[in-house]
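Removed: one protein chain of the complex. Kept in place: all other protein chains.
First chain written, first letter: the chains are A and B, and each begins at residue 1.
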Amino acid sequence: MTAEPILSVEGFSKQFELHEQGKIIPSSSNVNFDVYAGKLTALIGPTGAGKSSVLKGIFRTYLPSSGRIIYHAVNGHTLDLVQADDYQILDLRRQEIGFVTQFLHALPRQATEDVVAQPLFQRGVNRDQARQKARELLEQLNIPERLWSVPPATFSGGEKQRVNLARGLIAKPRLLLLDEPTASLDPATTDRVVEMIQAMKIEGTAMLAIFHHPDLVERLADNVVTLTPPLALDNKEVA
Amino acid sequence: MTAMRKANAAYPFGFLDEYAKKEVRRTILKAIAIPGYQVPYSSREMPMGRGFGTGGLQLTLSIIGADDTLKVIDQGSDDSVNAVNLRSFIEMTCDGIDTTDITDEANVIQSRHRIPEKPLREDQVIVLQVPYPDPLVVVEPSEDKRKIMHGEADYSRLLVKLYEDIVQFDEITISHRYPTRINDHYVIDPSPIPRWDVPKLNQSKALVLLGAGREKKIYAVPPYTDAEPLAFDDVPFRVESFNDENGQRRCCDRCGDNTSFLDEFTSSVGNKVYQCSDSDWCREQLVAKGE
Partner (left out) sequence: MEKILEVRNLSKVFGKGCPNCFIKTGPDLDTNICPDCGSVVAIHDLSLDLYKGEILGIMGESGSGKSTVVKNLFFDQEPTSGRATFFDDDKQYDLFGLNAAQKRHLRNHRFGMVYQNPHLGLNFGISSGGNIAERLLMNDLRNYSEIRERARELLERTEVLTNRMDELPGNFSGGMQQRVQIAKALAINPPLLFLDEVTTGLDLSVQAKILDLILEIQQEMNTAMIVVTHDLGVVRLLAGRTIVMKYGRIIESGLTDQILEDPQHAYTQRLVASAL
């Protein structure tokens, strides 16, 4: 690779200190990899290897325990996401870094198209334009039009997942984190998602993904990083 | 009458002792210096129940001198019981003063519920009797808070009251005691004068003194001071209308004048009759007509 990575994860570790139980639970340990513009890096490894912890650590949903996460921002600046303050992270979330998780958190009463358009609302995009864009994405993801104005609360798992995906893709982030984005989708819809991810790669989006199926890694990944479960620290007492 | 004269001798001029009058005068000076501000004072016991005009009476007794000519009116009339009693009390205790029914002749006018129709002059003082001095009492029960509201000229809640009035009745229904802003700051209760009389406060040539005996407050609208009734830009303050159902201005049944504030009576035969509320004004109109 000749290009500079957008994201470099260096010596990332995450462990949880459970005060109540007096335990330290290791989750990821000494993870190193790079993510490039227009390329998809897939994290693979058995359950318990801490794949999701890495994504959440990058997004600051988890506080990394050690290591560096160097991000090259669009303005040319470089910052360590481990050290960045809350406002820098919030700003990157709004402008540059997207995260599609397996779970949909949305306001209880919000219409699906508004749930999807939310990242654009936050950027101050005109509401009608944002909704228009949301509808296009929902259509591409085979969500029936009659559901667009309904809150997604009652949707099936697969539908919710697609709403989540649409929301993650709509703002065209520079760096997109994907945590099993197709876990509960039928093959046809999965193909759609694959097409969309490929299109985003062509547009230059850097992606870091965890896939349910080895098949998807095959189809989409440019780089593969294998994680192993961290050394057992069972019953280790809190220092 | 002899007994009264005797009683008279036992009291100083103006019934109140000099110290009491001095305190009232000092309070008046402060009230003039801060137009519209309710200055507290130690309202004295008077030989009549509080609420019968003791505030106005103390003001009159404190400012009147032997050379002055006094007029006392109640609801526009010099002959009502209240006016007669107050006048005779002041006559009795202020040796040498003159009294009159004629607005023009008086230089001190004590009044309840009206300001004379005849425009007052710079050399006249009008004393108004006030039952409730604080216009904010209808929206705020705590006097401490009311004082802060006055200090900060915070009258939005009074305006809300007007808003609610318009919502309910399509117009501002306050008939008496219309809240009026003095000199761009303090809002006063101008005493139970009708709306008709409120504009007379604005840039009045005469000094207007207001006294509330029971509430122990004195305030003033000094001569040539702005007095602006609270209102909305698009729902302006209006005085009472005396037009009949055909839009014709009613006139006084007695003198025929169609410019004054009219009282409504029911005549002995049962129909409605209108007469000037200001009896001296009515008299003057009759004189002018040569009757």
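Definition applied: a contact is a pair of C-beta atoms (placed from the backbone, for glycine too) under 8 Å apart; a residue touches a chain by one contact, two chains touch by 3 or more.
It should be emphasised that the depicted structure is a prediction, and the values quoted were computed from it without experimental measurement.
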Candidate in contact with the missing chain, chosen from B:R157, B:R238 or B:K272: B:R157
Contact partner of the left-out chain, one of A:F12, A:Y36 or A:Y62: A:Y62
Among B:M48, B:V84 or B:I166, the residue in touch with the chain that has been omitted: B:I166
Residue touching the undisplayed chain, where the options are A:Q110, A:S184 or A:T228: A:Q110
Sole contact to the chain not displayed, among A:V31, A:I69 or A:I89: A:I89
Interface with the undisplayed chain - residues on chain B: 148, 151-152, 154, 156-157, 159-161, 163-164, 166-168, 232-235
Where the unshown chain meets chain A, residue by residue: 16-20, 56, 60-63, 86-87, 89-91, 105, 107-110, 121-122
